[in-house]
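Of the protein chains in this complex, all but one are displayed in their positions.
Right, subunit A next:
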Amino acid sequence: MASSCRRPEHMAPPEIVSIIIFFNERITSRMIEIQSQMSERAVELLNLPEDQSCFLLDVGCGSGLSGDYLSEEGHYWVGVDISTAMLNVALDRDVEGDLVLGDMGEGMPFRAGTFDGCISISALQWLCNADKKTHSPPKRLYTFFSTLYSSLARGARAVFQLYPENSEQLELITSQAMKAGFSGGMVVDYPNSTKAKKFFLCLFAGVSANLPKGLGTESADKGVPSQVQFTGQRSRFKNMKGKSAKKGKDWVLEKKERRRRQGREVRADTKYTARQRRPHF
């Protein structure tokens, strides 16, 4: 959404930030293109039945860019956003979906089993900040996920495109989603490219399924995870940069390989390579 500010959720509450951005920046065609691509990928991850018009929820729909893609695909949708300014833009753009002014953290006000799927582009990170003293991010996350869970039809999916700030934030989000009854995990597209890398939190309501594979992972380093299943354990993301953390055997072998690629003279690998030495060595 913002190109001049990497973390808009740190600036101010969402309804203020969206006004600032709207008036200060041109919405470039590149931004629209990126939004559209992310919406397309999110819908792909929803795994909807082919050739069927579905009823979808777009959380944090904003000016309706992602909603437009849903309409193009023949789906009917409801968009929820906290910003009146953004919703007014959506109305002026004559989006086909229905709009609701609401706060994700207060819960999704829909009857049980309403939606065949849910997408959310660049909106979930807003729930992780407390904009008011009375806000408790974990509580708001749980309220959001539990009401979302009930508003989804059995077997439906919710796909969230987000830019995780750190592993603690991801941990908070996934733990609340699990508490609310969801299963699923993170799908990472192009994990090796800083520019193209995208994170999609893929949640299943009611049925377990295999996590879809991230794009651009066929020739990926074995050390870089392209999917992260919910494990319930606290796992520190040691391998986020794709290198082994400790100076173990893997690290030594990788380093030797790197130096060979650089054209340096490197000793051949033998059974003694990176073997544990006795303490006095």
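Here is the rule we go by: a residue touches a chain if its C-beta (ideal position, glycine included) is under 8 Å from a C-beta of that chain, and two chains touch if they have at least 3 such contacts; residues count from 1.
Quick note on the criterion: contacts and distances are computed from a predicted model.
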Name per UniProt, for the chain absent here [options: "Protein BCP1", "Anamorsin homolog", "Multifunctional methyltransferase subunit TRM112-like protein" or "Hemoglobin, alpha embryonic 5"]: "Multifunctional methyltransferase subunit TRM112-like protein"
Candidates A:P109, A:G155 or A:G248 - the one touching the absent chain: A:P109
Touch criterion as defined above, residue of A:S29, A:Q52, A:N210 or A:Q276 at the omitted chain: A:Q52
Selected residue (touches chain absent from view) among A:V17, A:V78, A:L141 or A:I173: A:V78
Contact residue for the chain not shown (choose from A:V17, A:L46, A:L65 or A:L87): A:L87
Identified contact with the non-displayed chain, of A:L99, A:L148 or A:V188: A:L99
On subunit A, residues whose C-beta touches the chain left out of the figure: 52-53, 55, 76, 78, 82, 87-88, 91, 98-103, 106, 109-111, 113-114, 134
